[in-house]
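Complex shown without one protein chain; remaining protein chains in place.
Chain naming follows the written order as A and B, and within any one chain the residues start at number 1.
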Amino acid sequence: MSDGQAGSQTDVRLDDDPGLRPEREAVVGAAGRPRRRQRGERLMVPEAEFRSYYGKAVINEPTWKAHDIAGYLFLGGLAGASSTLAAAGELTGRPHLARACKTGALCALGGSLYALIHDLGRPGRFLHMLRVFKVISPMSMGTWILSGYGPQAGVAAATAVTGWFPRLGRAATVGAGLTGTLVATYTAALISDTAVPAWHDGYREMPFLFAGSAAASAGGLGMLAAPVGEAGPARRAALAGAAAEFAATKLMEHRLGPVAEPLKHGLGGRLLRVGQALSLAGAVTGMTAGRRSRAAAAAGGAALLAGAISTRFGIFQAGMSSSRDPRYTVEPQRARLARAETEGAVT
Amino acid sequence: MTFDLDRLFTGPEDPATAGGYRDHPKRVGFFTDTSICIGCKACEVACKEWNAVPEDGLIFTGMSYDNTAGLSADTWRHVAFIEQPRRLGHQEAWLSPADVPEQTAAAARTRDPASLGMPAPASPGAPPGEARDMDFRWLMASDVCKHCTHAACLDVCPTGSLFRTEFGTVVVQEDICNGCGYCVPACPFGVIGKREDDGRAYKCTLCYDRLGVGQEPACAKSCPTDSIQFGELDELRDRAARRLDQLRDAGMASARLYGHDPGDGVGGSGAFFLLLDEPEVYGLPPDPVVTTRDLPSMWKHVGLAAVTLLAGIVMVTLGGGR
């Protein structure tokens, strides 16, 4: 690159006198009179606490569509945790549970992939995801995780349904069970690794919330699809999952302070509360009537699945609304700056 | 392949060097000095013309003279207009309401400034019948992609569509982008967007193609007052520091630089600004942080959660009855 390229082409001087200031050094207002009793600028109205540009959002709202991406969060969680539960079932001699979970996982996986691709602006370019291997991109990592997990989940389900290649099936089942945990949780990093306040700021709790929600939904699936006799782990997974999810949500709400508002109010807040209620109801049903009655177990399972859906949509919507309001972006940053300033002043 | 996750986002290195370019040109960028912007929007139009960005809506917003509203896939330069009851240096605006009947003046004062989309009138206090030099200023500022040293959009892009060029800039590669939309919420400045009918993400390319042939970006080239200054980043930072001193000396106490500091949350930006008010007044985040700075911690939490999930399922399976 030659010299001229590094700078402005219109920065031409007509006078070759280098002592003269160029236009960009114009000082507007310099020739006005300094105010009596005051020099230069002064505020006439007391600075309001919060200021923004006509109330417009600072960050751009995600372009992700709720049914695709919230759906993907749910289905991914369901698939991953189900595979883990399937492996656990398989290894502890619960073939029905295992098979139900494996097929469930494969279906969920299929759904999740569909949602993911459907949300792309250029679905035909889905495979561009495999151009790179980027640890700094949760979506890239997710793609590679899914690439590892998907075939195993597929083989696991196929062998379970057909009964062919049992050894291969078992290996795949275990593999899918292990990678499934990542499939169920990496999505927390996926959404947290954004500038969306309610998502980003919750990045510590979000994986646990997702893990809990995934476990609860897998438990729900187990309760729904496996005979009562084999569904013990499913029922307990549901309960533990729902409890973990609940705890993580509470922790997150507490830690986020004002940014948690969208998690508590509005569409996102409502969905989250409904989700928690359904999950807890489903888990409790599972632990009580569900231990005896297949119908009750199924109802509980359905409630758990619905609860997980509602939770994921709730998280999704809370993030969306936190991105729309500049307050959630500006205020925490202001607070951070103020903290840095006082800390700076102290040290 | 080895990664030291914790050091990924803090390196002092030139981003082009870090990106594996050997013998790359010096890093270039913009210094946008909003104190000399005349709000003409030539930058907006020149950008659209050069990059064939579509027109994106004929909507009267009532936001002063801004009908573009903000940066997006279809607006890569955006000029903000802010009307404020505040003084600009020693400028005298003389916009005081002159002895307006008290009830009218009072009614005007009670209008909610937000709903008017304009600042509240200055408080009364001058003797009636006499016009005063009321505090007022009209700020204009042209915003653009910051070409962050640590660019969240680029980091999260799963296809490698967004990449760092040899000039140190951040560019979407149209032949790669699959419209996953991840970059959109990742950007802490609300810059990049997805064009719905086309499906891909778009933002300022810092006129990558023009740089390639030694030409300055279209927006900077057109700017009638040189409010947008293009050049080598180091030189621009020096120039900006001098300019800040100059303005402060002239009584413009509110002047400040934004995005110039390599120590900030995005490692300093390739496009930085001289502002005359807090960043949020212009729609800019006061303390932006590249989201991937927390990614190592996120991965740790994800890992922990995954292990917990595994452990939990093992426990619920082994423990308890059938």
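Odds and ends about this structure:
Following the convention adopted for this analysis, a contact is a pair of C-beta atoms (placed from the backbone, for glycine too) under 8 Å apart; a residue touches a chain by one contact, two chains touch by 3 or more.
Please note the rule applied: contacts and distances are computed from a predicted model.
Missing chain, UniProt name from the options "1,2-phenylacetyl-CoA epoxidase subunit B", "Cytochrome c oxidase subunit 1", "Formate dehydrogenase subunit alpha" or "ABC transporter permease": "Formate dehydrogenase subunit alpha". The chain not shown here is touched by just one of B:S72, B:S222 or B:S254, and that residue is B:S222.
Against the chain not shown here, chain B presents residues 1-3, 8, 15-16, 18-22, 24, 36, 38-42, 44-46, 48-50, 54-60, 62, 64-65, 67-68, 83, 85, 88, 90-101, 104-105, 107-109, 111, 115-119, 121, 129-131, 133-134, 136-140, 154-155, 160-161, 163-166, 171, 173-176, 207-210, 212-213, 215, 218, 221-226. One chain is missing from the display, and on chain A it is touched by residues 9-10, 12-15, 20-33, 130-136.
Basically, only the chains that are shown with their structure count from here on.
A straight line joining the Cα centres of chain A and chain B is 25 Å long.
The part of chain A that touches chain B in the complex is made up of residues 1-2, 4-11, 22-35, 39-45, 51-64, 81, 84-85, 88-89, 91-92, 94, 119-126, 128-129, 131-132, 134-140, 142-143, 177-178, 181-182, 184-186, 188-189, 192-196, 199-200, 203-204, 206-208, 210-211, 214-215, 229-230, 232-233, 236-237, 240-241, 244, 319, 323, 326, 329-330, 333-334, 336-337. The part of chain B that touches chain A in the complex is made up of residues 3, 5, 8, 25-26, 28, 33, 35-36, 61, 63, 69-72, 80, 82, 85-92, 114, 117, 119-120, 122-123, 134-135, 152, 155-161, 176-182, 184-196, 198-201, 211, 214-216, 220-221, 223, 225-227, 229-232, 235, 243, 246-247, 250-254, 278, 280-288, 291-292, 294-295, 297-299, 301-302, 304-310, 312-322.
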